[in-house]
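Here the complex is missing one protein chain, while the rest keep their positions.
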Amino acid sequence: MSGPAGYLSQTGADRDEMLKAIGVDSLDELFAQVPAAVRLDRELDVPPPLGEADLVRHLESLAARNAAVDTELSFLGAGIYDHYVPAVVDTFLSRGELLTAYTPYQPEMSQGILQAIFEYQTAICELTGMDVSNASGYDGCTVAADACFIARHHTGKTRVVLAEAVNPQVRQVVKTYAPGFGMEVVEVPHDGGATDPERFAEACADAAIGLFQQPNVFGVLEPAPDLAAAAAAGGALAVAHVDPVSLGLLEAPGNYGCAMAIGEGQSLGCYQSYGGPHYGFLAARKEFIRRMPGRIVGETVDLEGRRGFVLTLQTREQHIRREKATSNITTNQTLLALGGLITLCWLGPQGLRELGETCLALTAYAKERVGLPLVFDRPTFKEFAVRTPIDAREVVRRARERGVHPGYPIGRDYEGMDDVLLVALTERRTKEDVDRLAEVLAEVSGKTKDGSWS
Amino acid sequence: MSGPAGYLSQTGADRDEMLKAIGVDSLDELFAQVPAAVRLDRELDVPPPLGEADLVRHLESLAARNAAVDTELSFLGAGIYDHYVPAVVDTFLSRGELLTAYTPYQPEMSQGILQAIFEYQTAICELTGMDVSNASGYDGCTVAADACFIARHHTGKTRVVLAEAVNPQVRQVVKTYAPGFGMEVVEVPHDGGATDPERFAEACADAAIGLFQQPNVFGVLEPAPDLAAAAAAGGALAVAHVDPVSLGLLEAPGNYGCAMAIGEGQSLGCYQSYGGPHYGFLAARKEFIRRMPGRIVGETVDLEGRRGFVLTLQTREQHIRREKATSNITTNQTLLALGGLITLCWLGPQGLRELGETCLALTAYAKERVGLPLVFDRPTFKEFAVRTPIDAREVVRRARERGVHPGYPIGRDYEGMDDVLLVALTERRTKEDVDRLAEVLAEVSGKTKDGSWS
Amino acid sequence: MELIFEKSRPGRRAGRPPRPDLPVPALPEGLRREQPPRLPEVPENEIVRHFTALADRTFGVDTGFYPLGSCTMKHNPRVNERAAAMPGFRDLHPLQEDAGAQGALELAWQLQEILAEIAGLPAVTLQPAAGSQGELTGLMLMRAYFADRGEERDTIITADTAHGTNPASVTMAGYKLEKVATTDRGNLDLADLRAKVDERTAGLMLTNPSTLGLFDEGIEEVAEIFHSQGALLYYDGANLNAVVGLSRPGDMGFDIVHYNLHKTFSQPHGGGGPGGGPVAVREAIAPFLPAPVVVRDGEGFRLDHDLPKSIGRVRGFAGPFGVFVRSYAFIRAYGPALREMSEMAVLNANYLLARLKDVYELPYDRHCMHEFVLSARALKREHGVSALDVAKRLMDFDIHPPTIYFPLVVPEAHMIEPTETETKERLDEFVDAMRTIAEEAATSPETVHEAPHSRPVRRLDEVRAAKEPVVKHDFGEAKGLVPAAR
Partner (left out) sequence: MELIFEKSRPGRRAGRPPRPDLPVPALPEGLRREQPPRLPEVPENEIVRHFTALADRTFGVDTGFYPLGSCTMKHNPRVNERAAAMPGFRDLHPLQEDAGAQGALELAWQLQEILAEIAGLPAVTLQPAAGSQGELTGLMLMRAYFADRGEERDTIITADTAHGTNPASVTMAGYKLEKVATTDRGNLDLADLRAKVDERTAGLMLTNPSTLGLFDEGIEEVAEIFHSQGALLYYDGANLNAVVGLSRPGDMGFDIVHYNLHKTFSQPHGGGGPGGGPVAVREAIAPFLPAPVVVRDGEGFRLDHDLPKSIGRVRGFAGPFGVFVRSYAFIRAYGPALREMSEMAVLNANYLLARLKDVYELPYDRHCMHEFVLSARALKREHGVSALDVAKRLMDFDIHPPTIYFPLVVPEAHMIEPTETETKERLDEFVDAMRTIAEEAATSPETVHEAPHSRPVRRLDEVRAAKEPVVKHDFGEAKGLVPAAR
């Protein structure tokens, strides 16, 4: 038989022949090396097996109990966005050879995936204006920690400066990693939704790294060039955490003095998938190439002088350098990064610009239309903050009962913002969707003590 | 630019260069051969172009207005069934090379699809107990017409005998085709849900073909071997229209004297898709091989003696034989037939038997459970007919308001059966689903003049 | 490579159907199967590897240039696959109540409307499963139409350039066949026509542009000849990709038209199918269309089964709906720019023609429409290199050969249809390959004779395959054929 799941293939006959070839009478003999005391002498206490059709039925029933894009009109963002994933992305992310290959340690077997990563690196460098990109990091949070580790070794300094307007999850991850790096974290509060270059400069004096986000967590456009200059002035490495979708319109970090550009790649080619898997991108200037974490693919030639691609600069990596490695990462997010590459090919420079313009236009329209006071009166890209007359969480609860998820109640992350709702727009929303949002917000924002319908 | 849809690739520069190479100044010159009077001098009156994301949005809104399996608990069958399609089928039916290739006229370029068709032919022959199968027909209806055309030429006779218990759509297609073949159609009424071999024998005397269905349209198991014998006795070719899912349990037509076995392949590897595309299978005994319609793949060797596969016996076909061809078919249903092959590989002999047993068991349970009188008290496979106290159409209408589609009101096709509901079961239904059906049928079957809720 | 049956081992399996704990009733004696079918017994991973390997040994449009004349091997946009897989379409039962299928019915109705506008004819049936079934349907419609008028007509005229399905359909429809010649400009010979068309003539079947890729310059006269005799014109839509938005069959005088959704409207060809062959007709013929047709009632849509004069049904249900979804999505992506689609198809073809006619013979020296036919006659005469040799050699350039030896009126024919979706670079690669092969024919003919050199198999013995046909696996009464290398 071939396993309860049908994933196994050894028939009874196979097993007998194999045991014979091994020279044992039973499987148990092979496990003799496992001390009796540490063996499990009972069956695993896990649910019984399900055949494929039953399994699908079970999973569909779980999936049906989530309010996804297909069942709710959503304006959630705050780092993960409902951008359109082109059909060609599905075509290749489900393609067997790409789906089931692993890290291309043997380049002659893997020229395809190696070339794809090389193309991805090129695309990321073009987007960010940097010289080198790795093959991907885990997500938009961990690449920030990676940047700190690079800065720690490059500058010898220990202070990490974070703009408070950087996505809270990114800051939390940095704070979790920092102690291990022997670094301490300082945060620079925002002034009315944006970061003040002067205060940023003060904090960055003698720091290892100055990290800001463009557009920032409130959707507001930061004075990025000034922040980069501010960080550099203090001798810190300026690092911009950017939304790749914005880079058809917004200046590339490499063009305003950043040492590195990092970000969450989800907006380019990944479904939201309740938080992952996605990919983080990390690009830097030449001088950091030997401090980069993770895989990097380089061009070379074969015995006959033909172009080929290989994993390169591996002396940076854990399997060679071990405790001296630039990072411990090995498995990364290659398949998702490939989705990003395909999406960028599909958009092209013109499509990327148009996509950005659509986000800008819808957001401008929504700011006007929703009829709630803006928390910050500043230019934004695809997201903005409004003040709600009652607790934003309550607004969300009521709106969802009307089939609309109006946005993220950012009071969860920022003190004193319990009445603030962060509203995100992507090209998947329409003018009519925004009108519907305005309508529902009007219905549910009425202030009532007991929270009953107004 | 590359076309409003992004499906075109000629840039302005390309166009100029190409026109230059052609030696014309404008596209119009190329169309000079089209007489002015027959040119369209206005823009096509069709809806404006949609970008991919907008297109998907539009189609999702249309798809959302259908009550599909995901939104309704359905017991519809009557020829098309909600069997489980294995995930591996999706994997390969969406695989680019298989999806976008065409008929393998050039075998060296297409050994893969040729071998797949050869394997499909083998699987169909194994299922049906026949010697030869073609690469597929359009569907389960047109293969019946094909069988008649074969019989016409093989027997020289002109009468087609159809059991009335053959699916009405199959009979309708045969009746549409018959005049062109110079054939007339006779139908043999059923006796209490099954066909009487004696009456079938009478009708088949001096006929070209005797066609019956196993299990028949009412889900009832016909005395198939007797019907085959009856047809043969009269000199007609006995042809069984079979449900492939039943052939793990039910005897193969080849083993009880049929000349041909045909059927609708949808139950094996095709989604319901509102009626298509599906595939029809047509298998026959050796002696009919040179009368078979459509593609047949044969084994051969290449210059170096290696096994290879080619389209064979092409002298039967329209592109060689033209008006003397055994059929006019060229484009067929290869991709769907491939889905059938993959499904049969996934099931294997054991899985096919188990699948049949599950259909049998659920159907037996449902016959007991639904609490409505059975129209025919006979053994069935995966479908059965019950009598409803009010018009079956009304039962359907009311049940659907409760989220259950209880089956097909077969009065649409058979006189005097307005109060008959045909209920189908597949392995995708459960005991609980049947209980729910019984519950809903009980609720809605109350007889009321004005049709208001009882 | 082994057959999946050769990879089978007793006791292995992949899928496990649900097994509710319910008693399984016994089957009646004599109906129970004795010997189980010898289906492959393989685990899922070997299924995946087997069909992956088969796919790798199959060349599709996704693999490269595929200028198979008359087949319109254009790119198949992937969004169409996403659309067809939407559960609301994919998992919808064809006997669902109209009220439960409004989205599907609206899509089908919209497609009918759009196809009608493209053909310039008012009524459409979506039922036929492919072009050839469309042809047969069209001929049945003619018979019903004339029968209804009490006219007896028994002959259909086709061009000598006609595709094989045309004469084959004529026979299946019970008509007699008459052929009309083609002039040396590639138009129908009007004199020959006038001589043959009379009151016994039911109609003409014509592809326009013809299978030579040439638009019939006398189409107006042709229509006049038939109509003046009360006969009908049938338009074989296989070459519609040349004229969408530019010239409409209805305006050319055709009374019945079929479309090949898998050609013009990008339903993927699937290694041989599925396809779609809707048929459009003039008002006078509409009453005879197969039932059901999709109709609009105010805001709603329904299937109308009540067509008393209908020829009946030619296929199950309302047709291959999944194909409609893809073609509808394709059309909606273009909108009125479908015209540009055809213009680019014609531009690409003429570009290839211009760049190849000095090395291969061009039997009809005119601009072509979306495809054209070249002859390797000279190569054959001078170097013994045939159209087949050239085709096989193209494989070594990773290009799928054009259609060869068709149409029959051109010896050593290469029928070349690039389609609109190919880039100029791809066309140039093809030109370079064809020119290189022409040189090889002179310099090293054996290279061409023995091609292909780069495929898993060399040329195959088709005669042997037809003489002693082996059309299914023999389960190991091995004939000792060596499987081709991986």
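Letters A, B and C mark the chains in the order given here, with residues in each chain numbered from 1 onward.
Keep this in mind: a residue touches a chain if its C-beta (ideal position, glycine included) is under 8 Å from a C-beta of that chain, and two chains touch if they have at least 3 such contacts.
Just so it is clear, the model here is predicted, and its values are computed rather than measured.
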item: Chains in view that touch the one left out, judged over the entire complex; value: A, B, C
item: Residues from subunit C at the interface with the omitted partner, ascending; value: 7, 9, 12, 43-46, 48-49, 52, 56, 61-64, 75, 77-78, 398, 421-423, 425, 486
item: Residues belonging to subunit B that touch the chain removed from view; value: 1-9, 11-14, 51-54, 86-88, 90-91, 96-97
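One rule holds for everything that comes next: only the chains that are shown with their structure count from here on.
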item: Two or more partner chains touched - positions in subunit B; value: 52, 56, 60, 70, 84, 86, 91, 94-96, 427-428, 430
item: Per-residue multi-chain contacts in subunit C, two or more chains; value: 12-19, 42, 44, 48, 52, 77, 79, 81-82
